[in-house]
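Below is a slice of the complex: some chains, not all, each in place.
Labels for the chains are A and B, by order of writing; each one numbers its residues from 1.
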């Protein structure tokens, strides 16, 4: 979404349990809260329209600043299993929600990584991603469940701010390559694939040692102009995961 | 407190164990450190004056900047149970400590949430809060104990900086609605109750799923001009907790 836009999204519940949509970051009345207590959940076989609004930054009548809605947010079920959606989240009822500010630089490609307890994008083995050298690649990182994680990627870094990119020479945001992310936190950033480090197979992983050892590590493969990775035959290369992401970004909706 | 002020606080120990006060963020000599090794603890039946000083930002003689004391800080016992006050903290010997900068906007109401292991404000069921639509409500969030938490509130967001508010159009602090908070970390922010989302019952909770499921979730009820919450009868509405906070803000002292 772009700040100022409104999204109406109809949830058609084809499952046999009551489910809902709860969004982070956007504006919604209690009727779109997605909680049982606010009567905004959907029975099996039912359908329901959730309305998510966004707004640009502005100045309030008292002179204070009202922040805009832009951010790397996400949505998830809030009712399956428990009144906090613990069962729904466990099963993968979640996805990213990007709200951009007018003028934000668009990526060539968006990759989403959800650390959900010991799974990544609800897979026991984290998925692999591919990009071409020089492509502007956006990562969205979300955590869910009960555990805390530290997202790390080899050979690439980002700014620890709203967009993950510096706005100008006077933007002194800290540059990092590892970030603690707890349940329901999310962040995003853009990198130029292989910038200053070249093509290659670059790991991304949770840096909690037992988590990476148990499968929370995947590949971000950056290919050269010919689609190759120097030093690796095509047989070596991990297949890009095709069905890794249980949800998908709603920014285009 | 306001930057520049000094607080002298006398601890009268009516318990039967040695206790102390250790503050975060403010200036204190070792005699006000609140640790056994610095001889600044209080025997049962004793009394002791702790001195907490604060200062405005300034420039050092070498030209570097000395930060001011403003912040959402807190204080706690540092000697009950262990030399780190583990027993005192477990029992609730803590509270918020707000140091404001001259010119900081004052809230209409301050609410404090302390996630202390699996308790919230030392209650097994998190307390409920109430505000009127449009009130400027300040939240202070503190964690204690052994666990990490992610504070989340429905329908409201804040800026991830000192005040939780943007200073002006050029303040690009990240806007968030969920934040990892580990033991002895603290932060604060102000929201306009119900801004752009209306009155209603808005949950706040730790977003670690097992924590919210086990009681670390309470209600932030925003009433309309008539004191009602649309869609809920008065019987529905949670009672505001009256004795929820074990300590209370010292900003007015």
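Details
The definition used in the following text is that contacts are C-beta pairs under 8 Å (C-beta built on N, C-alpha and C of every residue); 3 or more make two chains touch, one makes a residue touch a chain.
Predicted model only: the values in this text are computed from it and were never measured.
Copy number for the full complex in this structure file, with 2 chains shown: 3.
As a working rule, only the chains that are shown with their structure count from here on.
Overlaying subunit A onto subunit B using CA atoms gives a rotation of 120 degrees, to the nearest 5.
Once the centre of each chain is set as its mean CA position, subunit A and subunit B turn out to be 30 Å apart.
By the touch rule above, subunit A contacts subunit B in their complex via residues 22, 24-25, 27-30, 33, 35, 37-39, 53, 55, 57, 59-60, 64-71, 73, 82-86, 89-90, 144-146, 148, 161-162, 167, 171, 180-186. On the subunit B side of its complex with subunit A, the touching residues are 105, 148-150, 152, 154-155, 157, 159, 165-169, 171-172, 174-180, 192, 195-198, 200-203, 205, 207-210, 212-213, 217, 230-231.
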